[in-house]
Structures are given as C-alpha cells and as structure tokens.
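Complex shown without one protein chain; remaining protein chains in place.
For reference, chains read A, B and C in written order, and residue numbers begin at 1 within each chain.
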C-alpha cells in the first residue's frame, strides 16, 4: 500500500527533515511540496536553501513548489505533514482539514484543543480516536493530529514508563540545541561561549502538553494527568539533540533497578519509523550526550541515563533528537499510526 | 595593615586566578608561591603556563616557586590560599595548619568536617568561629577554613535570601563551564557540539555543602539545614560562568515581587573583594547569561533571573563566575573575613 | 578642547562599540545618536538591544535617538562617526558632508573613491589632505574620511613595516570572527563545528584597499602601491578578533630578526586612542590567538607572530580586534587625527 503525501512548509528546517525522512519510506510517496508565495512555482532546489547533511533526493530537487492552499495541492494527496509557523498554521491547517485532507502536524497551534489528538504512537495511540469527536464537532472530512513540542517529547517516554509508580510531580530542566529555533533562530553571537536560560513559551508547552499526553481518553474527552510539572528551559551551543534533567516524585518507592527496567521494557510499536526499543537506558552516568547519542535508532530512540533515587522519587537525564523524534520524525510516525488505524 | 600571603598550588588554573586577584590587593601582599616538585626552584613565569587574559604581574613573573612544605615557606607569611588537588591538600593543609599557618582553601577535602568552617562571608560569617573548636580539638596554632564548591556557591546567596520564607526542598540543575574542570579537564572533542550530564562528585557537594552553609552554629557545632536538595550537574561548551536552574519549595507563599525583593535586598559585607550588591536580579527573563554576566561585580556578584512562582514555591535561574566567586575569589574573600575577625 | 560628536547608525553592533569607546573620551563629547525611522524618538536604551559586555553609559541610555538626516542633528555637532549599512551610507554621508559635517566613516562605500581619504593614522596620515581635493571637487564645507575594512586593517601595519624591504606580492588567508558580520550576520547553525570559506566582497576589499593605503599621495592624488595581493577569507566560530596568515614576497632578503624588529619598531602616533606600541610581535609561535590577544592595547594594538623566512620573503600571522581596531576604534582614531590636523 502506498499513500501519497505532501509537506506544508517544505523549505524550512523541519520541512527539509521531512524530505530526508520520507526519502525511501516504505508507505509514503512524496507528491506535493508547499511553501510561501515567494517560493511557489520554483523548483525545490532553488526555493530551499538545503542544509541537511545528506544531499537533496534527486526527484525532490526538481519538484515544483506549490502555494500553501488546498486548491494548489492535488486531490490524490491524502496525508499532509505540516511544519508551518504556528501563526500561519492556525488558519491554513483548518482550511485543509475542512477540504478533506488528513494533517499530521508539528506546528504548535491547537495542541491543547479539546478535540485535537496530541499523540505519540508508543504512548497514547488511543487518543487518536479524538478524530471522531473532532469530525463530529467540526464537520470535517479530513482530520488534524498533532505531535508534541520537541522538549516535551524527550521526557514523555521515561515518564510514561514511571507512571506505574504513580507520578505526582516533575521538575525538569532542559539543555536545548540551537536547531530547535530553526535555521536562523539563534545567532552565533548569542550562543558561542554562552547559554540562554529562556525559550519563549517553551516552559508552558512542557507543563501542559505532558499532562494531556499522559491523560486518559474515555472516548469523548481527555482528562489530563494531575501531576504538577515545572520546567526551566535553556538554549546551549549544541546543534541537535535536547538533553533534559528530570526530578520526579513518585507515590511508590521503586529502587533504581526497577526504574531502569520499567524504562527498558516499555513497549514500542510496530511502525516503519519506530525504533526497535523505545527507550535506551545507559549505565554509564556520563551518557546520554547530544552529539554521541542523538542519532540512536535513526534519531527516533529516547536515551536515558543517570537514574538515581532521591528523597521523593527518582532523578534521571534524557535525550532525543529534537528535529527527528522531536519534530519531523514525530509527525511521520503519527502519519504511520493514522494509516495503521485506518484513518487513510 | 598589610598581611603577607602565599599560594599553595600557584601554577594551576585557580592558582593563576589567585595571582590575578591578589595583584593590587589593598591588604594582602603576595610573598610565596608553591607548586609541585617539578616547578620548585624555577621562576614563576617558567613554571606556569600562564593562561589568564591579563599579563602576569611583573614582580610575580620573577618570583621563585617553592616546594609545598611548611619548611619551604617563609615564617613571616601568615595566610595561605590553597588550590591544591584535594588528594594532595588533605595532608598538606594539615601540615601547614599544625605549623601555625592560617589557610583559606578552595580544595574540596574536609569541607564537611565537623570542626572546619565552610564559609561565605555574606552568608554565614559566624561559622568562622568554628576555628576555636578546631584549635581546641586539633591543638593547632593555625587554622583551616574552606569555601564551598563553585556549583554550590552559585545558588547559596539566593537560597539564603529565600530562607525567610522557609525552604523545604531544592531541585537544582546546572550548566557548568569547562574551566571548572581545570585547564585540561575537558577536551575539545568531548564538548564541542555536545553536553555531558555528569560531573563526578559534584551532585553530592551541592546536596551536602548547601545544608552545612545554611545551617546554624551554636558556638560548638553546626546543625545542618533540614531542606532536601537534589542536584543534576551538566558540563556545557562555555568557558566561564556556571548557570543553574533552581526549583525551591517554600513553607510560605510569597509572590514573585517579594522573592525578587528579598534577593535584591539581601545584605552584602564591607570587605575589599565583596561586590556592592550581593545579588543582582534581572527582570529580563533571558538573563543572566554566562558570557554577558559572569564579570558583574568583578566576577563576585551573583546574578538571578527568571523568578517565577510554581505550585510549590518558586523557580529561578542563577549565575556566578566559577573561578572567581566560585574559587579563587571565594578564598580571598574568606581571607579578608579572617583578617576582619582578628584571626590574623 | 572638546568636540561635540554624533553617531550615525548608533543602535547596531558597531554603533554600540562607538558608544563604549566614546564613554570617557578626553576630547569627544557624545551629543547625538541617529538610527532608522523605527528607532527615532525613542530613548536609546529602548531603541538598541545592548549587547556589549559593559553596561550602557547612564547618560547615553536616556538620550533620544534621532532620524539620520542633517536636519535632525544639532548644528553644534561637528564630527560624525558613521556605521551605517553601506547601501544607506552612500547617500546619507554625502548629505551630511554637503551640510558641513565632517564624517569619519567605517562604512564600506566610497573607500576607493579618488578624492576620499582612506586612512590609518599610524600608516598614511598624509592622505588626510585629500580632503582639500575633495572639498575643491565637491564644493563641500564638510568632509568624508574612511577607515579600511576590518580584515584589511589587520595586515596593513605589519605590511607597512615590511615595505622598507620592498613588498612585491602578498598572499593572505583570513580566519575571521562572527562579529564582523554584525549581530545577526552568522547564524549558530551555520558556524558551530564549521567554517565558511567565503565572505562576500571581503577578498576584493583586502586586495584593493591595501594598495590604496600603502600608496603615495602627492598632494593631488594617491598612486596605489603596485604589489599583487591575493586574499582568501574564511569565517570561523570565534566571537571577536580576526587572525590572518600572510605570505609576503620581498625585493630584499631580510632575516627573521630584521623583520621582527622592523615591526616592533614601527612608530605609533600620539593620539588618545592609539596604543603605545602599534605592533606587538610574539616569539611564541602559538600566538597571537583571538581570545587571548584581541584586547591588547584596549583592542587597538596589532599582534604578530610566527615570523619565518620563505623562499620568496617571509610569512607571518597577524591579529586585530575587528570591531575595535577594525571598525569603531579605527573611526574614532581617524576622528582624533582630524582634530590634530585642524580639520575641526
């Protein structure tokens, strides 16, 4: 089975990752690329300043970039991946969904909307059925599915594994790579020999998305998890890979081995882009490290290390590739889940 | 009044900072430099590979380096600053103290010993009188005083300011500069485009030293503060300046302005190396940043930013220059307190 | 004597350096700041995102930013420093000069114009009298003086010192800091763990400006030096300080000591912002290094190292602070020369 897919916002940093990840994909056939008006009508190789470290796939290089409107995208495209700026996406994604397209979006708008599924296939695949609610309420033929923010997704798999011990509270601090801000988001003069202890809106995303992701879906609505989450987000001079320090209060009192085992044994899913093992746990306390570990599992595995007991539960470090597992890869995986669950 | 001082371990990174800070000091006259056997007998400019960004003071360049033994140091030197490796310092510092020298040490050994004062002049100057207990128990004419680890000292002033609201718990995550590991401690291949989520022994230091520093001294012993402290320590590609994210649970429920005011108004001390204001609080959430703010107050001020309420108290970010306020400057300031309090 | 000065383009990176360098200047009193329309009418502290590592001078912080037009600048301002984008400067500077202002400009437009002096006070102060030609030809009361590009100025003092041996040819390769492109000129994703072997227009500037600077002025026109210059320009992950490798063919055959002596003994000038010694020559082949040496002589000294003979002459490395000696400091020094030579 082959599904024809398109990318909304194909020239940006995440758009380029989509192209890289879709190259050779077993199910998805890339059939449409859209971008802003300036780029529309031009061959992709001209419209995009390609910065990924593998060459542009030859056929993609010559594809003509389209405008980001439902009219400009062929009808035989069924699934759209979106990495539009959220200020643009907020209207455009609705236009496409109304027009019958299914959209797997990485944009931050609407992630907390009550009828929009916020999904990680290994964590809360059942939330996908919020699509039924969404279609009822909005009268759409299409659908809009979101993946969480890159800093949220990094910590969610280990937290999901820990929830069997009753998570009551999370304090989390992030060391985030510059690619998370897009190609021009962080200037070299801001970050060389420096760190910035603030990323606008990021703390809120971690504090809210995490509770929706780990919440319960009863077929009609998601009840958020009642844990307290406090986040502090920092930018550091690293290219790719978000590293996070989590302090987690637990109702139970597991020992370190039980915690590590719960993570290692947390089940994955059988989808093309999913890693064999969702969480890799290091015994070496110096790991995970962004440059050494971000590409484990083709950038889709979550790495954990430094698991230790505290007075109130456990602390640990976790890492994920922010533009693969934390952005384009997350949307592609959600796209695979949509296929698997019959939404396409 | 002039006090003749020496530096034990004068050729290393912290030793060089001592020389820089003592150059032109109003009270301290540098009269002796010691180092390992290899360096003894050589002029300082040859023995040390000078790496500080101001030139070696002319008179220091020609001083002859001595062995690190009480016999090799002139008797008219009264105060010694120590930045020896702790494995060396553990014996050598005792030899000097027994021989009558007063030692203000940055080395990590003995910081938690019951009769060794661990002191920050603005925070717990009264702890200095542990020297009386120390002299009684050890029969020393000299004395041994310690300053805390660089990562501890960064967060202690804001915590001391917050303790009026009753600190119950601290979760803290650090983003530490490479200079904290000494000149050769972190290779370029380890840290470029990377971060390391572990610094050996650092978490323990933060979790224990902080409780001793904020403890009560009743004239005989220090009762540690009963707060729970959990730390996660990370190395990042920054030259100088440790940045930290703290999550603090409080018994009271102050608002953000009360918290910021408590920090801004926390009193300093009137000593030559102390900053006019101990804690600078930024309103701009993007500050403090290591490269922009580490040299505030000649590297002796603590910077705070991002003060926000949480479900359990407050979170904030703090920054200090790790080899000035966090090492050599801390020892010099303790030396000034020793003079002020009549121990010299 | 006090001269009232203004800054055209005061909010940018070089504009901020001007403010820093003029703070406490013995002759120049800062009386006007201009910027683009968006900033006009606002207090400087609001209009500029201040990024220099010393605080905004208190009185400057509250100055109102003006439009960049002759009408908006008070008549009692005599000297203007310009760091406008060259596309803007090309018209605006002429407007001001026509209106009677003397302009010491760092902008790259008009540097090669036949009647515009391109000056480094220690190298070719006599070229300043091109102002007479300029005034004759253009009918201006004011005047326009230029300093060279940052990459040019780094190599010119050692080349000037070598010219006693007859320079025939220069091959030069640069390692340039990111600040040379302005605050947002180089993104972090472009330069971390990377280098870029091209800086638009930079090679031409080095190849032409150098020949004009070392040319002869006969009272009417400058005859360019006839040396061949070939440059390759690279951007590297360094904040400040341009390092350059020069290979110079000489007519004579001096030994290394003669070359080093010629550089060390090259005369400076007696102007407030000039360093005591123009060129510092290191014996240590590992110097100069950008971070260690860029601030020598308050950022105004040229550092040289690695002087060695080759089959055709000599090779050496040189370094200067690109936004001080290479930009704002160069213009201020030219301003001081204008005062000294009676043009104000």
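The criterion applied here is as follows: a residue touches a chain if its C-beta (ideal position, glycine included) is under 8 Å from a C-beta of that chain, and two chains touch if they have at least 3 such contacts.
Every value quoted in this text rests on a predicted model; they were computed, and no experiment measured them.
Shown as candidates are A:193, A:209 or A:249; the residue that touches the absent chain is A:193.
Only one of C:130, C:239, C:263 or C:279 touches the absent chain when the whole complex is considered: C:239.
Residue-wise, the contact with the chain that is not shown comes from B:186, picked out of B:186, B:274 or B:339. Counting over the whole complex, chain C has residues 169, 171, 173, 175, 192-198, 228, 230, 232, 234, 236-239, 243, 245, 247, 285-292, 305-306, 310-312, 315, 317 touching the chain that is not drawn.
Remark: the residues of chain B touching the chain excluded from display are 13, 51, 178-179, 183-193, 237-239.
In the full complex, chain A makes contact with the omitted chain through residues 51, 53, 192-193, 291-292, 295.
The rule is short, and it goes like this: only the chains that are shown with their structure count from here on.
The central chain here, found by comparing per-chain C-alpha centres with the mean of all protein C-alpha atoms, is B. Among the chain pairings, A-B comes first (most C-beta pairs in contact).
With centres set at the average Cα position, the gap from chain A to chain B is 42 Å.
Centroid to centroid, with C-alpha atoms defining each point, chain A and chain C lie 47 Å apart.
Listed for chain A are residues 192-193, 237-239, each touching two or more other chains.
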